[in-house]
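Heads up, one of the protein chains got dropped from this complex, but the rest are sitting where they should.
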Amino acid sequence: SCGDSDASSGTDNGGSGDGAITMGFAQVGAESGWRTANTKSIQDTAKAEGVDLKFTDAQGKQENQIQAIRSYIQQKVDVIAFSPVVETGFDAVLQEAKAANIPVILTDRAVDADPSLYKTFLGSDFVVEGEKAGQWLVDNAADADANGDGTINVVQLEGTTGAAPAIDRAEGFADKIAADDSIEVTASQTGDFTRDGGKQVMESFLQSDDSIDVVFAHNDDMGLGAIEAIEAAGLEPGKDVKIITIDAVKDGMTALSEGKINYIVECNPLLGPQLMDLAQKVLDGEEVPARVLTEESAFTPEQAAEVLADRQY
Amino acid sequence: MTETTTRVQRVLRHPLLWPVLALVVLVLVNVVARPSFLDVRMQDGHLYGNVIDILRNSAPVMLVALGMTLVIATRGIDLSVGAIAAIAGAVACTRIVGAGDEAALTTAVMAVTYALVVCIVLGAWNGLLVSVLGIQPIIATLILMVAGRGISMAVTDGQITTVNNPFFSDLASGFVLTLPLAFLIALAVLAFTAVLTRRTALGMLIEAVGINPEASRLAGVRARTIIWTVYAFSGLCAGMAGLVIAANTNSVNANSLGLWIELDAILAVVIGGTSLAGGRFSLAGTFVGAIFIATLARTIPNIGIPSEINYLFKAIVVIAVCLLQSPRARAVFRVRRTPRPPAAGPAPTAEPAPATAGVRA
Amino acid sequence: MQTPPDVVATPEAAREPVIEMRDISITFGAVRALDGVSVRLFPGEVHALMGENGAGKSTLIKALTGVYSIDSGVITISGERHEFHSPAASQEAGISTVYQEVNLVPNLTVAENMLLGREPRRLGAINVREMNRRARRTLLHLGIDVDPRSVLDEHPIAVQQLVAIARAVDVEAKVLILDEPTSSLDADEVEKLFTVMRRLRDEGVAIVFVSHFLDQIYEIADRMTILRNGRLVEERLVSETSQLELVRLMIGRELEVLDRLDRAAPQTDAEEGTPLLTAVGLGRKNTLEATDLTLYEGEVVGIAGLLGSGRTELARLLFGADTADTGELTFRSERRKLRSPRHAIDRKIAFSSEDRKAEGVVGDLTVADNMLLALQASRGWLRPIPQATRTQLVDDYIQALDIRPADPQALMRNLSGGNQQKVLLARWLITQPEILILDEPTRGIDIGAKAQIQAKVAELAAQGMSVVFISAELEEVLRLSDRLVVMRDRRKIDERVNDDVSVRDVLETIAGEARAEEAPHD
C-alpha cells in the first residue's frame, strides 16, 4: 500500500574506490530488543561484507547523534547511515555531509528534511503498521467482542509519549477502526514500550473496567506485560481479552503461537543486508529509490507457529 | 491544657502527619474518580484489587528508597541504583536461563544469591569511591549509573532475556498469606533496617556522620566504615528491587529496568520527611513515601489522565505535597496574624564542617 | 526580683536611649527564652549583658537584630517604634553585630569576610586590591597579623573571632553588639579590642558587651543588665555593684563554689607517678616543631602560650586528629602511631576541641545522643548502650554540670553556647578516659559553671586521670595545673613544675624567648 517512491536520487558521490567501504552508522540507542536486533543485523552484515563500520550509540539523544555524524564527516567516511532519534532537526548536519560529498542513508525512521539532503530512506511505515492492526480488528470484529455486549472496548498501550512510532501507530489504528462504530478505544495510556510499563497500566485498566475486549499494544513487550496482568486477574489472554501487538520479536511470536496474542504486525529489524546493498549501490552511482520499504508481514497464531522455528530474533 | 489538647498537638506535630495526609488525599481523589477503587476481593486464594496492586508495585521503589534513606542520611546520594537494579535482573535472568534445570527452586535461589552478591560488591565500590577516595557522592555514583547500564547490557548481550522459573516469578507475583510476596519482602527489609538502625546504635551514628562529619570523626565514629556499609546496603536494596522488577515480567530489559527509579526513590525519601542535607532520617516516612509514589503511578491510569498530561499532573502533585509538608508554607497559608515563626531565623545550620575537614585532613 | 527598669533611678535617665527594648518575650516551643525583658542602650556607653549560660543574652541580641521575631514587646530606636525583620535590616539601621558563634563564611578570604556586602567598587566591579588594602589596614589597626588574602578556614578559631570583630568595628555604626567576643582571645588581644571599644564609645557609639569574665566587665562596662532564666533581674551601674553582688544577682543565690576556687588545686607530685604517655619529637610540617612531652597519671599539665602558638596543634597530634609527620608516641610501654582519633580513644585519650561549632556539636541530634556519642562510638554500633545506663549517665551529667534546659531530648543546636560546651565536656567525661585533653573547655562558660568545671578537673586528676588543659585565660591554666608547658611560635619553649608561677612569669618567659631570637629569621 505504501512506498510511493521515485524521486531521483541526486548526483553521484566521491566514492571510495579502494574496495572497502567505510560506513559511519549512528544508532538511536539500545532501548529495546528490537533495536538491539537491528544493531546486530547491521554489525554482522557489515562484517560479513567487509564493510568498515564506525558505530555509535547515541543513547537516545539527538545531540549525541549529530555529534557522531559530525565526527564521521571529520573522519571522511564513505557513507553515513543513521536511524534518527527524532524526525526533525537534522538539516544542518545533513548539509555539512552534503558539502563534504558524503551520501547519507536513513534507516528505520524518516526525517523531516529536504529530501535532497539524503539518498534514501530504508524502513517501515509506522502508520501502515497501525493500519494493519486496526484493519485486522475491523475484519475480526465479530470474534473480538469477547463479552458479547455488542460493543468492542479497546484499551491501547501507547509507546513513549512523543515518539514517532507511538504517534504514527496510534494514528493508523484510529483511522481504520473509525470504520466500525462498535469499536471504541475506552482507555489509552503510555506504557513506555516496556513490559513492566505495559503490565502496570494493564493492571489498572483491568481493575477499573471489566468490559475490556481488546488490547492494542504499540509493541510486543507491552503486550507481553499485558498478558501477565490479564493472567493475574484470572482471565485468559487471547480468549477473554484479545491482544494485538506490533513488532513480532521472538517472545511475542512465541506468545502468539500459544494463542495468548491474537495478531502481530511485523516490524522487521533486520535491515543490515538491505542497508549494505543500498550503500553499495549509492557508492557505485546507481539510482536508488527515495523510499525503500522493509519486507514485512503480519502473523496470526497459525502462521506464527510455522515461522517460529527460524525466527532470528 | 487538657490531656486531649496535648495529644492533638502531639499528633499535629508528628512528622509523619503530612505525608500520611497527602496519601489519604490522593486515595480520596481516586475514590471520587472511581468509587470501586478501594474494593478488594479474594481471587485464586489471594487478595485482589487496586490496593493490593499498589502494595505490590510499591515494593521496588520502597526497597531502593530504604537503601537511599541511609545513604542520604550520611549526606550522600546514590544515583546508580537504577543501573544496579538492571545488573541484578540481568545477572539473575542469565543465570536462570543458563542453568541446567531452568524451573528448579535451587536455580532461582542460586541466581538470586549470585545477583545480590554482585550488587553488594557494586554498592561497596560506590562506598569505596565516596569514603576512601573522597569523591563527591553524586559523581561517584554517576560513574556506575553510566557504566552499570552498559554492564547489564553486556550481561544480557542487549537482548531481553525471558525466564521461566515459577519460584523466581513468585518474587513479584507470588502471594503469601494472601498478600503479595514482593510487598512482604519490602516490609521485611524495612523491618530489618529499622531493627538494624534503631535497635542498635547504627542509626544514631549514621545521623551523626551526616550532620557533622568532622565532629563525628573526632568523637571516634568510624565514618568511613559507616559510609562504606551504607552504600553497600543501598546496592543490596537496589539489587532486590531489580530482582522484583525482573520477576514481575519474568524478563529483563537491561536498558529500561529501573530507569529513573533513583528519582522516584529520592522523592519517596523526601516525601517521608528525610532531608537531603543529611542527618535525621525516618524509615517509616520512607515507607509512606514509597506507597505514595506507587499510588500516584496507579492514579494516572485510574482516573484516566491522558499520557501527555502525566508530567503536568505529577508536577502539581509533587508541589502540593511539598507545600503541605513545609512548615514555612503552612505558616504562610494559615490565616493568622502572628509574625514569622522563630524558626524563620537561622535555618538549621548545616555547619561548614566538610570544608574544615578538607583543610585539616 | 522583677524590677521594672524605670524604677532604677539613674542620673542619666534624662538622656535619650538609642535603643529601648520593653517587655520582650520569646518562646521556642515550650521554652520561654525571654520573658518580659527590658533593656536600654545609651550612646557613648558600654552596656554589659550579664547572666548564666542560657539566661537569654544571645536570644535578646538576636531579637534586637531581627534574627528572631519577638512574640510580644516593643522595640524603640531613637524614640521610634521599630522592629527589624532581618539582620540585614538591622545592619542598615546602624547596628553592627558580632554573634556568639563565629558567623563568617569559611570558604572566602579574610578580606572578603570583613567586607562582604560593602566591598569597595570601581565601575561596578569589586576592587579587590582596594578591598585587601582596606582589610589590611583595619586588621593592622586592631593589631591582628593575618594576611587578608588568606582563606578564612586556614585560621584557628581565635583568629576567626578576631576577623569577625574586625568586620563589625569597621563600619560606622550607632550600636555595636559583641556577644562573647573575648571567649577565646588571650589577654593581649582583649586589650587591643578594649582600646578600640573605648575609642568607639568616646565617639558616641552604644556598645553591648557580653562576657563571662567579670574582670573584663569591670574594666570596660559602664552599665549592665542582668538576666536570669529569661527574666530581667535588674539594671545596674557597674561602678555601684560589687563583684560578689553581681554574682549573687546572676545566680540567684550565694555561690559557694567560688570560694573553693581560690583554694588552688591540690598539687600532686606527679612526676613520681606512672607515665601514661610519652611523646618524643612529635611534630608536623608547618604547624608544630618537634616537641617532647610526658603525661603522668594524676596530674594536670597546663599549656600556656599566646594565640597561634601551637597549643591546639599539639593537642590534635596527641589525639591523632591530625597525623604527626615526625616523632613517636609511647602509651605506657607500647609504642604506637596514632592514625585517627579512634586509635586515641581506644587508648583512653579524650579531646575536646576548641571549635565547638565545627568540631564538636552535632546540632540536629539530641543532647543525650551528643553526650553519648563518643562512648557509643567506642563501643561499636552493635552494642548500644542499654536504655537504663543511658538515662542514668545523661541525667547524672546534666545534673553534675547543671546543663539547661535539663531535657535530654532537647536538640543540641537549640542550646545556648555555654550549655553546648558543657554537653561536649560530658561527652568525654562519660568515656572515662585516662588522658583528657581539654582545648579551651571553659570557652563561653559562665562563672559558676567555670568553677564547677575547674573543680571537676582537679577532682579527676586527683582520681588519677592525666589532664592536658589549654586555655586562653592564663590565670585559669596556672590555677589548675601541676606542671606548665609554655609554647611560642609552634614549639615548646619551657616546661616547669607549677609552684606558684605567676602570669607575669609566663609572659616574661614568652617575651624573653622573643628577645632571644630577635635578630634571626622570620
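When the chains are written out, they are named A, B and C in that same order, and each has its own residue count from 1.
In this text, a contact is a pair of C-beta atoms (placed from the backbone, for glycine too) under 8 Å apart; a residue touches a chain by one contact, two chains touch by 3 or more.
What we mean here is this: contacts and distances are computed from a predicted model.
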The chain missing from this complex carries, among "Monovalent cation/H+ antiporter subunit E", "Cytochrome c oxidase subunit 1", "Lauroyl acyltransferase" or "Sugar ABC transporter permease YjfF", the UniProt name "Sugar ABC transporter permease YjfF"
By the document's own contact criterion, which visible chains does the hidden chain reach in the full complex?
A, B, C
Of the residues B:24, B:40 or B:315, I need the one that contacts the missing chain.
B:315
Even though one chain is not shown, subunit A touches it at residues 24, 27, 29-30, 36, 39, 43, 53-57, 59-64, 66-68, 70-72, 74-76, 85-92, 95, 112-113, 160-163, 167
Touching residues (missing chain, whole complex) on subunit B
79, 129, 133-140, 142-144, 146-151, 153-154, 158, 254, 263, 266-267, 270, 275-277, 307-316, 318-319, 322-323, 326-329, 332, 346-347, 349-352, 354-355, 359, 361
Touching the hidden chain in the full complex, which residues of subunit C are there? Just list them.
67, 86-88, 90-92, 97, 99, 103-108, 112, 116-117, 119, 121, 124-126, 128, 136, 140, 145, 151, 167, 306-309, 489, 514, 522
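We take it that only the chains that are shown with their structure count from here on.
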For the chain pair with the highest number of C-beta contact pairs, give its two chain identifiers.
B-C
CA centre of subunit A versus CA centre of subunit B: separation in Å?
35
Whole-Å gap between the CA centroids of subunit B and subunit C:
43
Using the touch rule from the top of the page, what residues of subunit B touch 2 or more other chains?
none
Give the residues of subunit C that touch two or more other chains, as numbers and ranges in rising order.
none
If you look only at subunit C, which of its residues touch subunit B in the complex?
26-28, 62, 67-70, 85, 105-107, 153-154, 319, 321-322, 340-342, 344-345, 351, 353, 355, 357-365, 369, 373-374, 376-385, 413, 427
Subunit A - residues contacting subunit B, complex
29-33, 36-37, 39-40, 158, 161-162, 187-190, 192-196, 199-201, 203-205, 207-208, 221, 224-225, 228, 232-234, 249, 251
Touching subunit A in the complex: which residues of subunit B?
34, 36-37, 43-44, 48-50, 53, 57, 153, 157-160, 162, 173, 245, 248-251, 253, 255-257, 297-298, 300-302, 304, 306-308, 310
